[in-house]
Structures are given as C-alpha cells and as structure tokens.
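Just one protein chain is left out here, and the rest sit where they should.
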Amino acid sequence: MNKRILFTLSATAAFSCMLGVSRPEVAEARIKLATLPDKEAVVVRFDHPHVVLVEEERTISLQKGNNTVDFSWAGTQIDKGSIVFRPADVNSKVVILSTSYPPGEAALTWSINSPDARSEKFRLSYLMANIQRETDYRAIVSKDEQTCTLRHYFKIRNWSGGTFDSADFVTRDGKRFEKALDQGEAKRVLVNKWDKVKLVKEYTYDTNRNYEGKVMTDYVLKNVKEIGLGTIPLEYGKVRIYQDDGQGTTAFTGEDWGQFTAIGDDMRLNIGIAQDIKIEFKKMVNDVENRRGNVYDTNEVDEYEIKNFKDTEATVTLVLRVQGEWEMQKDSEGYASFERIDNETIKFQVKAPPKGTPVKLKFHYKRLNNW
Amino acid sequence: MKTLITILSLLLAAPLLAKEELVTLPVRDSVQLTIYNSEDLTLVRERRSLSFKPGKNRLQFSWANTLIDPTSVEFQPVGEAGTKALEILDISYPAESHEMLIWTIDCKTAGSYGVEISYFTSGISWRAEYTGIVSPTDDSVDLTAYITVTNNSGEEYEDAEVRLVIGVVNLVEKIIDLARPRRPYPTPPSAAPAEDEPNLDRDDMRKMAKGLGGGSGRGEMERPKEIQKAGLSEYYIYTVEGTETIPTGWSKRLRSFEVKGIPVKNVYYFKPKDYGNQFTKVYEFKNDEAHKLGKEPLPDGVIKLYRDAGQGRLTWLGAVASKYVPKNEEIKVNCGPDAEVTMKERRLSLKKKDIAFRNNWLVGYTTVETFQTELKNFRGRAVEVEIHRVVDGDYDFDGGAVNWLTEDHRTKKVRTVLKPGETLKLDFTATIRHNENARKK
Partner (left out) sequence: MKTRWPMLALLLALSAPGLAAKEELVTLPKRDTVQLTIYNSVDLTLVRETRELSFKKGNNRLQFSWANTLIDPTSVEFAALTNTDKLEVLDTSYPAQSNQMLIWTIAADDAFAAKVEISYFTSGIRWNAEYHGMLSADESSMHLTSFVSVYNGSGEEYEDAKVRLIVGSIHIVEEIAALAGSARQGRQKEAYEGMRRADSNAADKKDITKEGLSEYYIYTVEGTETIPNGWSKRLESFQQAGVPLRTVYAAQPEKYGAALVKLLSFKNDEAHKLGREPLPEGVVRLYRVAGDNQLSYVGQVATAYIPKNDEVKVNCGHDPEVTLKRTRTSLKKESLVFQWTGNRQYLAGWDTVEEFKLELKNFRNREVEFEIDTYIGGDFDFTSATASTKIDFRTQRFAVKLAAGAKMDISYTVRIRNGTNIRNK
C-alpha cells in the first residue's frame, strides 16, 4: 500500500500543487496529504563563491513498503536538477527507488521503500538562486596611520521566494550565525573584527593607473598573522576607510574595492590622490643611434621632477614603462632603489625631501633594434 | 490507454467504399520502447492478438494527435502460424485523413494471430545525470548515475518495457517533421526501412526483451530497478528492469548505478583554452576498473559534484555537462576557478638577434624572450597544478631544469605539486624566428 506524504517549502504558495503520481487526470487516485513536516536544522551555505546551497532536515513517517513523498517548491528559486535527497543515516535501510517529475510544475515525487514502519530523518539539499551575498569592510585608521581596526561584514539579501524562520548561515570561511531571514529582507552581520592591524602607506605614480599623472595614496594590508590578520582569506568587497581625526571622531578618507586576498597575499586599497606630491615629466634626450638600414636604436633620457610639499620626507614609487627591447644606462640617477619588474616595467623608489624641494629622477635608457 | 490516440480497427467488409464495420480492438498485450538520446526518436513495438477471417481483411491504424512518423508504421505477424496465414497485400493512406492507414491483409486460415505493429515516434527522450559526493579528504567520490525518461509524445505507454540506446544514430529526416500532418508531399506508402534502427536481429531483440522484462506490474519494486547494459554495434542498450508507465508530460528518474569510493584526483589547471585565464579546480577520474567503473560507457549528461562537509552535510562543488565517456576514458569535472591558487607570468626580458637585411631592409629577425611563471598556493594543503602555455611560430622552447611536455604543436605543459603556502617560479625561454628567419619545414 502506498502512503502519500506531501510536503512543501513553507514559504511557498504551496498547497496548490498536491499531485498524484500515477494518474494526473484522476483526482481520486491521489492520496491525501498526511503530514506537513517542519523543516528542521536548515543550513544555508555560502562556501561556494557563486552558488548558495540550502540543506534541511525533514523527519518523515514511513510505512512498511513503498511510500510516495511529494515535494513542491512553487514560488521559490530552487534548482530542480540540484536536489539531493537522502536518509540522514548513511546506513539506513530506507531506499529511494525513483523520482517522478510532473509536467510544468515545481514539484516532484519520490518513491521510497521502507523495510518497516518508522520515522526516518532525511536530508534535502538543493541550490537556491537569488540569495545574494555581499562582503564589506570598514577600516578605522589610527591618527598616525600605522594601524587600523578592520571590521568585516557579511550581507545577505533573500530574493529566493523562501523564508527562513531560523537558519544557520555559513560563510565561505566557515563562520556560522543563526538568523531569521524573510523573503525580500537583507541582513548585515559583523562576522570578524581585527584590531591593531598594521598597515603600510604608499605613494605611487603609476603610468598604467593613469590618473593624469597624479600620485596615488594606497594602504597595503598583508593578510598574515604578523600584522594581525591572516585568519581567513579576505573576500572581495568594498572597504570604507575612516581615520581618527584627533577631534574625538573620525573622518571618512576614501573607499576602494578590496580584491579577494588569500592568506599571505596583499590587499592594496587606494584612498585618494596625494595632492601634496607633484611629479612633472620631461624628455630631455631623444636621439637616434646605430642606424642599420631601417633598423635603429634610440638614446633617451626621461626626467621626472618630484616635489613633496609635505612637512616630512616621503618615499614615492614610480612605476614606469618602456616597450620593446631596452636597456637602462648606468648614469641614471636620483633614485634610492630600482627594480625591473618585467621587461616593460621598471619601478623606482625616490626619496622626496619635504617642503617642496625638488628632486630629479634621471632615467637614461636605450631602446634597441627598432624599425 | 486513457489518452488513446491510436485506434486499431478491423474493417470487415472487403470493398473499399462499402460501409465498414469498425471494431475497436483490445489493449495491446505488450509495448516496448527503444529510446534514443542522440535523436528525438523512439521505436515503439506493440503486440496484439487479432482475429482474422479468411480472404481480405482491412486493418485500420490511426494516430491523430500523436508524434508518430507515418512512414515508419509497420505490420508484422508474430509466430510461425501467423506468418504462414497472413500476407499484406497493400497499404493505403486514405486521402481524407493524414493520420490513418489501412492494411489489406490476406488471410489463408481464419483464426486469431499475434501481430506486431512498430513505428517511430518523437517526443520521448531520456538523459543521464550523475551525482557525486566527494569525501571530506577530496580523494574519493561516491557516484550515483541516474536515467531520466521524459514523455512528451502525447501518448501514454502503459507498462512499457523501456530500452535506452546510447550512441549517435544517423537520421536523414527528423521524426518530428515526418510526424507533422499535412506534409507538402505525399508520404511514400512504404514503411521506414528496418536499417534505420541499429543492426539488430528482430528475434534477438525479442529474446532480449523477453529475458529482461522479468518483473513487471504497476507498483514499484522493493529495491531500485536494475538497469541492464549491453553493447550493440556502435551503441549501448540500457534495459530497464520490469515495465514503466510514464504519463505524457511526466519525467521519471531511475537509478542506473551507484559506486562508492571511486578514487579521484583534484588538479588545478591553468589552461586558458578550456578553463579561461585562471586556475580552475578539476576533479579527475577514469571510467575504468581501477576507478571501480569501466563496465560500460557513461552516456552524456550533467555531472554534479558535492563535497561531504562532515556529518553527512553537503557543500556544492560544481557541475559539468559531460560528453559521452567511453570505457577507459577520463572524466574531468570543472569545479570553477579557485582564487587561492594563482599564476602570474612576467616577461623578464626581450632581446632581438640575428637581424637579417636584404637591400638594406630588414627581412628576418629572431626574438629571445625569457619568462617567469610564478605559482602561488595560498591554500593550507598541497595542490597538484597543470599549466599550459601556448607559443606560436617557429620557436625553440627551453624550460631549463623543468621538464615541460608537449601538448600539441603550439602548446607546452607541465604538472607539479605545490606545497601549502609554496611559491614556485618556473623560468623558460622562448626563441622565435620571425619572417625569413623562420625555417621552412
């Protein structure tokens, strides 16, 4: 004797789709709804970067022999193909025989065989669309810009059509929190807070970042234990930066998108333009040399005049680019150090004295074998 | 046959225009569906017992509102007695109906004979699906294969034997087009040639069907049905144990097999051609005995992988639409990019050499480029990575101490293991001869 159990997601418009499995056109053949088991222990997992997996436990009373269980989810965004239904106990004698899908409905029917009459706990997992997640951060930087307090928030918005009266939400880094979440509701939760995180402030003039030759101010956080982080990979998200203004409050000093930062990696945040540092570029020499047929070399001297109008010395990083085959010449001068990052890119560190005293970086190079 | 569309009637009066007596025939004794997944094609064979009178019998077969291919409908007596007694004289497709045919059958000895009517229909399909649960340690997977049969044919086949054909058959016309009524040209009055179906002796098939059609009946069995697999020419036939009834519009998913503890390997690929410009985590296993599989090819279908997150809880890993996997072939499931394993390639230097001139004009040169690939594993465990690098033109590739393998004429690859937190730098040099420096091969 088949016993029919119909259960639906409580959030749905739901009871409209009680189905007969064998004969859709014969209403009498349907076995009446026996129970509407409550969802137990709902877990909503965000550990995959793009999709949300919902897992719920349901206890179902089974009769000996074959049982039919209907599951419908009209109005919610469940990915039908992703549904995995199994007894919670891996050694259970209960067997799921087949799954039938009626035409044009967000529903299915399981045929389940039980060796005896029993109450069995099942796990039901599925992917649910339209549960959006967002990570954001708030950093409060100390007055001296040496450290910051970093708060990590996790925000979920539920457009899935389902309601979670109480669910365990699991973030990618394994943080769990139990919350209720209504359809359409968004919730923001503080999931991590790190104090006294050391940060490094850098001034960069990078020809690829192209802010009209302006010098950018960045904070660099290393996601490592040594500076107070390094517990979890930092998810992509907006970082809003405030600084202690020495007046008892803080001032907002800029925001940037924090890129995904694995443990051990750097997060670079641009806060704004360093208006007190100015760089002027001039090409002082641009000669053709060593001409062979249509092939020639060039001898070039680029001059960068750096003026730091601050009251203290600043180290400025200039990231410059030369295309093609080239060699730096030994009489280049004015830098504290340099590094050829790759064939096209060279990075100079220049110490700029305070109060607008200019310093000149002379970058002498030859471009070879041009045509 | 609730939605019964196919009516078989015996027209007792001999002259065509005479008033005919219509006899509705009993339900079919048995139905067998052979469903193809490469084409929208199902071969239906149904058997009935019919009483014939001596002389000419007219047998009408109609299929309004179905997706049956009229050119494929065939009539055949079953058994020695029937074969001796019955002979088809002609097949008529009456002008007034496009969804009907009449066989004129000469009967030598009156009696009841078993007959088989077979035809192609569209609208019934099947597909495979696979669900794998990877162990918490990422090294094995419990794989369950499912077969889902969907019936959109407009006809309900009750208690049908279901056989599924895996493989690509060649069809010159689509069944759905043939089934469409009011075709611009008359349908030729010959049935579809038997060669359209896989090379299979009819009797063999019948035997097979009989032998396998063991359990039956409406109710489900107490255990998941066996799905028998057998090779046949270029195809594989899956036969579902017992019979199935799938109402039109419905789908039914049956378990095909379940294998626990298949060893899997996960490899991070940097292979832009297949996975884009980032490391992608791929689970690999083989359809062979070493991986507890290899008993049959795996039909194309979606493979979904979950990971056991402990206490039987699942997390989602990824899905891939897998192609047909022959025996001994490798299966790769792409579980998406992983930002915690990174690759950065830098061109450390570019030099030009061997500049050749003719008439004071450059005609050839050679570039020597050194590259550094920096691999970083930010994960807390060792990962196996495979990197593919394309080099075009007439090149020499020097990987130094690293043994790069050749994937194809323009692709080099290397596989290595990165320890937790490890940064590995691989340097290589590509020397490319351009223009007239390129060697003629």
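Should a chain be cited, it is by its letter among A and B, assigned in written order, with residues numbered from 1 in that chain.
Please note the rule applied: a contact is a pair of C-beta atoms (placed from the backbone, for glycine too) under 8 Å apart; a residue touches a chain by one contact, two chains touch by 3 or more.
Since the structure is predicted, the reported quantities are computational estimates derived from the model, not experimental observations.
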Contact list for the unshown chain, restricted to visible chains: A
Option touching the unshown chain, where A:K225, A:K282 or A:R321 are the choices: A:K282
Option from A:T59, A:T207, A:T231 or A:N290 whose C-beta touches the chain left out: A:N290
Of A:E40, A:D89, A:D116 or A:D165, the residue in touch with the unshown chain: A:D165
On subunit A, residues whose C-beta touches the chain left out of the figure: 136, 138, 141, 143, 145, 157, 165, 179-180, 182-190, 201, 214, 216-217, 238, 240, 243, 245-247, 249, 251-257, 270-276, 278, 282-291, 296, 299, 301, 303, 307, 309-311, 355-356
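Following the convention adopted for this analysis, only the chains that are shown with their structure count from here on.
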Distance between the centres, which are taken as Cα means, of subunit B and subunit A, whole angstrom: 37
Residues of subunit A defined as touching subunit B within the complex: 2, 22-25, 43, 45, 47-51, 53, 55, 65-66, 81-82, 84, 88, 90, 95-104, 111, 113, 123, 125, 127, 233, 260, 262-265, 292-295, 324-325, 340-344, 368-369, 371
Residues of subunit B defined as touching subunit A within the complex: 2, 129, 131, 146, 148, 150, 152, 218-225, 245-255, 302, 304, 306, 309, 312-319, 336-337, 339-340, 342, 346-352, 355, 357, 360-362, 365, 369, 376, 378-380, 421
